[in-house]
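Note that this complex is displayed minus one protein chain, with the remaining chains in position.
The first chain written gets the first letter, and so on, giving A and B; residue counts start at 1 in each chain.
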Amino acid sequence: MLRSQGLTPLATDLDPSRVAPRCAGTVTRALRPFLHGRRGILACLCMASVVLLAPDAAVGGTETHPEADRSLRAPATWQLPSVPQVMRVLSLRDYNTRVVVVGTMLLGAGAGIIGTFLLLRKRALMADALSHAALPGIALAFIVLEAAGLSGKSRFGLLSGALVFGAAGVGAVLMIRRWTRVKEDAALAIVLSVFFGLGVALLGVIQRMATGNAAGLEAFIYGKTASMLFSDAVWIGAVAGVVMVVCGMFFKEFTLLCFDQDFAGTQGRSGLLLDTLMLGLAVLITVIGLQAVGLILIVALLVIPPAAARFWTHRLPVMAVIAAGFGALSGLLGASVSALAPRLPAGAIIILVAALLFGVSLLFAPARGFLSTAWQRFRLERKVGQQHVLRALFESGEPLVQQAQGKPGAAAAAGPVPFAALLAQRSWSPATLRRLLAAARRAGLTRRDGDDAYHLTDAGLAAARRAVRNHRLWELYLLTHAEVATSHVDHNADALEDVLDPTLVAQLEETLAAQHPHLAAATGPAGEGPAVAAAVPPSPHRLPGQGAQDVPAGRAGNVSGRR
Amino acid sequence: MIDTHAATDVTSTDTPAVSRGGLPLDRVPLAVHDLTVAYYRKPVLWDVDFEAPEGKLIAIVGPNGAGKSTLIKAALDLVPRTSGRVLFYGKPYRRQRQLIGYVPQRESVDWDFPVTALDVVVMGRYGQVGWCRPVGRQHREAARAALEHVGMGDFAGRQISQLSGGQQQRVFLARALAQDARLYFMDEPFAGVDAATEKAIVRILHELRSGGRTVIAVHHDLQTVPEYFDHVLLVNLRVVAAGPTASTFTSENLQKTFGGRLTLLDQAAHALASRR
Partner (left out) sequence: MTWYPLDTGIVLVGALSAVACALLGNFLVLKRISMMGDALSHAVLPGLAIAFLLTGSRGSLTMFIGAAVAGVLTAAISQWVSELGQVEESASLGVVFTALFALGLILIVRGADAVDLDPGCVLYGSLELVPLESWNVAGFPLPRAAAPLAVACVLNLGFLLLFYKELKVSTFDPALAKTLGIPARLLHYVLMTLIAVTTVAAFESVGSILVIAMLIVPPATAHLLTDRLPVMLLLSVVLAMAAAVLGHVAAITVPTWFGYADTSTAGMMAVVAGLLFGLAVLAAPRYGLARRVAQQFAVTLRIAREDALGLLYRIEETQAGVSAAAVPRLLREALGGSSLLNHWALRSLRRAGHITRADAEYRLTDAGRATARTLIRAHRLWESYLTKHLALRPDQVHAPAHRIEHFTTGAMREALAGDVEPATQDPHGRSIPDEPSAGEASAVQ
């Protein structure tokens, strides 16, 4: 039964000499893999995937600029491009390369901007759903056009179909989410796959149509990046221009919409209108990109550059510009590389360039990149560890140090603290404590006595005093300014002065001094800087004999506060 | 590079046999030492030291963003700790899992999930059932008993989204009861519940206490702290005070914890006055 032999060979390969016989492939040829069983899933996968992204000259081939042929007729084996070839590509001397580079750059820029808003609205995958949803529109437009006796390949007709169904897909997602208990993710997947299924079914009809020359239709849908036509680039330019202008005009409103998810709801019609406008722009650029570069590439251009831009900045306008830049850069680099290696699908290369930019941003961006945050974290933990050691050493000998303050050899007054005593101060493991002590010794802050005991050097004493002072002032701040505390507390800041208002710091110190006059009298040695010169305030809650309000009452019971 | 576990790894050699309060550690349901949790640069909890007494109802009280829920989650290894050590009856969490029950905040799950109230309670027994085994009848009965115990026996077959907020909270509580743990953590068990549920929860808390169980609950309503809880832990990034409610839940400590939030303090003062 061969009523369903509809595997029309799709023009997929770049080498026309290889494409031609396939295009003319007979039913037997198409069936061979399955009849012989030699070719399994991979064969299917490979070809269909190539179809999805591969540059394709089939549609409107007559329009292709003559020079395009040269880049298409590449050697079958991979060779490093020669220097003149590279120069030729980079200088955009090739008409075809120029068109492709400009077209993909414009598309990347436009998609980057609107993608930024989609990403911040948490709708990154909406592009995926709506690009798939456009397929039945294209197929239906083709059928209707053919039935009306017109050419099924009218760009305007097909794009209108895609636009209508793309918008319908977005509408369906929003409606499913609004009216049912189906969650957003499932709504996206349902619309994506059901619409696409309808498209496949319609394509099946087309492939079996007597009149239909559907061979190019898939290519129209899946893109033909490397053989983009001038007219494609013009269309892309126009749409990208519209996107940029509208986004520019409504930048504040869009920003507000992204910032406050409920804004659309509370603002009633204007919010809904803005939301629709934003999604409309996304549909527009998706449809135009679908036709020019293919489904997966347009999804990638809408998702990856904005996600990469997110690492570089905390500000939305900057993010939009960076996303547009990344999109354009991916287009430029990707299209150039693919011009040098025309055997490779251009769309895939552009995606990989974008992904590379994403990876670099993820790792190296200073604002939110992984290395930067990891480095900060590492430094933070090292510093916290060091402060713990210094505080432990300082507090072990605190009374002595306080007395000896300002006198020569004050540091030695604390006397060596045995390792075991330090270990008992906190919940650190012996290994951790040894590591921290070694690090402090390298930094010249501690000295080791022969007897596995440690004491502070002069520099260490100064640092320890600073750390203890800050720590105690922070504690006091938490006690006295609890209502605003948690949003301001950064106990790792070098000094409170970096974070808090200096007058407030002075006030805190006064408070401490007032509570504990006998301790506040001491002053640090001159020349150690203002932070150290200030007295080390006593701990607001730990010292004995300061009255019940300072010592957690729980000490009496089993529940104990800080030591 | 990020050394989060070095400090938490406990070997038998460096575990003190007694707590800071002088009790044998295996008698202390929860001992937290030097617990620091930071999300990126922001400290959420800061050098928290705390030992929970056995067989008491303990409230964790503090302003919004003070790290109350984080304290529970960090103790249960649900969020990574920057430093510090947490011991349950003298051993780290992963070795004492079966002794500990957890009642998360109500918003933390999808209530549209296709399960009945009884199914949710049965989940509390999964830890005792073992891999690849069906849930036996005794577990099902234990779950039903727990559900009846919180007054929800008639709702066993209801899908959970059709329960009211208070009823959902009671289902969660029944699940914890079904777990039959020695130490319970509850994250805001009284949040948004009706009066009947509140009464039921209090009754169950008291029953747990008389059964020798320990309950540590994040609590929001200052007025009811003295009434419902024996011990209180005042938290604002760090432990401000901890101890028996009568001596610790003072307006001075509250002032320290909540700062100048006068409305809250007034409420608490009112509550205190009415208690004494």
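Note that in this section a contact is a pair of C-beta atoms (placed from the backbone, for glycine too) under 8 Å apart; a residue touches a chain by one contact, two chains touch by 3 or more.
Since the model is a prediction, treat every value here as computed from it, not as a measurement.
Counted over the whole complex, the shown chains touched by the missing one are A, B. Touch with the chain omitted from the figure is made, among A:87, A:201, A:245 or A:318, by A:201. When the whole complex is considered, the residue among A:151, A:180, A:231 or A:270 that touches the unshown chain is A:180. Contact with the chain not shown here comes from a single listed residue; of B:29, B:53, B:104 or B:189, that residue is B:104.
Within the whole complex, the absent chain has one touching residue among A:88, A:368 or A:448, and that is A:368.
Residues touching the missing chain, restricted to chain B, are 73, 76-78, 94, 97-98, 100-102, 104, 108-110, 112-116, 119-120, 123, 126-127, 129, 131-132, 134-135, 159, 161-162, 175 (touch as defined at the top).
In the full complex, chain A touches the hidden chain at residues 1, 3-7, 9-10, 12, 22, 25, 29-35, 37, 39-54, 76, 78, 119, 122, 124-125, 127-128, 132, 176, 179-186, 188-190, 192-205, 208-209, 296, 299-300, 303-304, 306-307, 310-311, 343-345, 347-349, 351-352, 354-355, 358, 362, 368-370.
As a convention for this text, only the chains that are shown with their structure count from here on.
Here chain B touches chain A in the complex through residues 1-3, 6-7, 9-11, 14, 20-21, 23, 28, 33-34, 36, 38, 40-43, 46-47, 49-53, 58, 63, 65-67, 82-85, 112, 231, 233, 236-244, 247-248, 250, 252-253, 255-261, going by the rule given at the top. Looking at the complex, you find that chain A touches chain B at residues 181, 373-374, 376-378, 380-381, 384-385, 423, 426-432, 475, 478-487, 489-492, 549, 552-563.
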